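The structure under discussion is supplied below as structure tokens; questions concerning it will follow.
Yeah, one chain of the complex is gone here, protein chain that is, but the others are all in their spots.
Right after this comes chain A.
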Amino acid sequence: MSTLALSHAPGQSRRMPQLLIGLAFVLTAIFVVAPLAFIFWRAFAGGWAVYLANITDPLVLHAIWLTTLVAVIVVPVNVAFGIAAAWAIARFRFPGRKLLMVLIEIPFSISPIIAGICYLLLYGRQGLLGPWLAAHDLKIMFALPGILLVTMFVTAPFVAREVLPLMQAQGSEQEQAAVTLGARGWQVFSRVTLPNIRWALLYGAVLCTARAVGEFGGVSVVSGSIRGQTNTLPLQIELMFNDLNTTGAFAAASTLTVIALVVLVIKAVLESRR
């Protein structure tokens, strides 16, 4: 609306918008599109056959499997957490509510490297629980549980921060009406709340998945990067890149890039539905 009114107003230069739009395109092409396009260009530099050989390398396949396993476990856990947190914070008033909201956002502003160090200092051999874990023969660091925990930490806010603002904006009248009409707790949730928040929930889960499969800093601290065992896909990419297998690294990276692009497509579709 405002666009029309402003651009036809007297005294405003017509060239300014064109200049700004042009600048926006050029800068975005240099800083966003080029790095993105380069991944595919480099991945297919050796042709399809080389690409397929790189993707089906046993170590890459194992890394893909491990990364998928991490996502399959972490995402449902964080979806459940996100729903619980949004329900508690949006539907009830209690002391410390604001503080809880800030605490949930913490992983978002802390470097994943710090998250990894925190977990190492808790569960590692020299960590607070290290002696106890060693005495009970439990291995969390440099094994799957450590990777899962750090990934949970890093992706914890994603579902909550999508669902919470929506639930706050929607208010609780419908749910209260359902309760008054005699609906039970789970009925209220599945018949009233869930249909209202499903798109935000889906988008949060998709973002959480993208972040979980791409997590690098935190996982590189706690995984120990054991080839063929605890190497997730991003760690495998690092390994190949440092081994000067650049084409292989970009082939593996292209799979994660496709996931990132799918996230953006889903976001665009969901936004046009709103």
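Observations on the structure shown:
Definition applied: a residue touches a chain if its C-beta (ideal position, glycine included) is under 8 Å from a C-beta of that chain, and two chains touch if they have at least 3 such contacts; residues count from 1.
Here is the rule we go by: contacts and distances are computed from a predicted model.
Considering only "Sulfate transport system permease protein CysT", "Succinate dehydrogenase", "dCTP deaminase" or "Pyridine nucleotide-disulphide oxidoreductase", the record for the omitted chain gives "Sulfate transport system permease protein CysT", by its UniProt protein name.
Annotation for chain A: contacts to the undisplayed chain at residues 1-3, 5-7, 9, 11-13, 16-17, 20-21, 23-25, 27-28, 30-36, 38-39, 42, 80-81, 83-85, 87-89, 91-94, 100, 102-107, 109-115, 117-122, 124, 126-128, 149, 152-153, 156, 172, 175-176, 179-180, 184-185, 188-189, 207, 210, 213-217, 220-221, 234-235, 237-238, 241, 246, 249-250, 253, 256-257, 259-261, 263-264, 267-268.
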